[in-house]
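Heads up: the structure comes next, in structure tokens.
Of the protein chains in this complex, one is absent; all others appear in place.
Take a look at subunit A:
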Amino acid sequence: MLDVENVTKEFGATRAVDRVSFAVERPGFIGIIGRSGAGKSTFLRMVNRLTDATTGAIRFRGRDVLALKGAEKRAWQSDCAMIFQQFNLVPRMDVVSNVLHGTLNRRSALATFFNLYPAEDIHRAIDILDRLGIAEQAAKRAEALSGGQQQRVAIARALMQDPQIILADEPIASLDPMNAQVVMDALRRIHEEDGRMVIANLHTLDTARRYCDRVIGMRDGRIVFDGTPEQLTTGVARDIYGADASFSEAATSTSLARLDRPARAKETELL
């Protein structure tokens, strides 16, 4: 389905991403872990075409998306939604408008400037917000919402795109543990219920273990680990993070260990 072949990104003399290759056969929940500067973000941004790769190919259903240009490139971007660490919403516009931005690729600029979205799109946007438990916020400005709510608006915008892949770049790094869980649960549910592929950059091991079907570890731009969450032992984690024996997961863990996993189903009650 998705084939990544020798993707490399150079910034001047440094290689941010170094000959990354892997293949995904069917939609899964894939986590990419590694310390800051390992090239995780750059890689996701290349998949979405926010950043151009230096060399390599990313094939989705046989088509090299790195070679797309102009309208075809924008069509691919609408097919491959991106969720950012800082949410990247338009703060002064209301929540539903922000969600409707997910349809921009299909609408003309003039119609969107005058807020002329079809009624069924507006209804769908509100349904998506309801699915994520924030329908009451529909008419509020995005900037008036809490971080966790804003990130769910961003996820709603991604879902509005009806994408094949959802890329999440550190989706919970700016959130407190409780909101982080709500957001990760929402992403996992989207993957399970809609069967969409999710690729998420994560910076905590416990999140990766708990939510992902497959974990890819990056270090200095290279893939150093690719396996199941079970294979991700403390020893492997030390390799990925380049840490010595003093490295302890518990010291940096942000998980709410005492909260039970079934909370996932009742995410809306958590806030």
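What we mean here is this: contacts are C-beta pairs under 8 Å (C-beta built on N, C-alpha and C of every residue); 3 or more make two chains touch, one makes a residue touch a chain; residues count from 1.
Here is the rule we use: contacts and distances are computed from a predicted model.
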Listed names "Phosphonate transport system permease protein", "NADH-quinone oxidoreductase subunit J", "Gluconate 2-dehydrogenase subunit 3-like protein" or "Acetolactate synthase small subunit", with the criterion being the UniProt name of the chain not displayed: "Phosphonate transport system permease protein"
Consider the whole complex, including the chain that is not shown, and state which of A:96, A:142 or A:180 touches that chain. A:96
Filtering A:102, A:133 or A:221 for touch with the omitted chain leaves A:133
Mind pulling the subunit A residues that touch the left-out chain? 96, 114-117, 119, 122-123, 126-127, 130, 133-139, 268-271
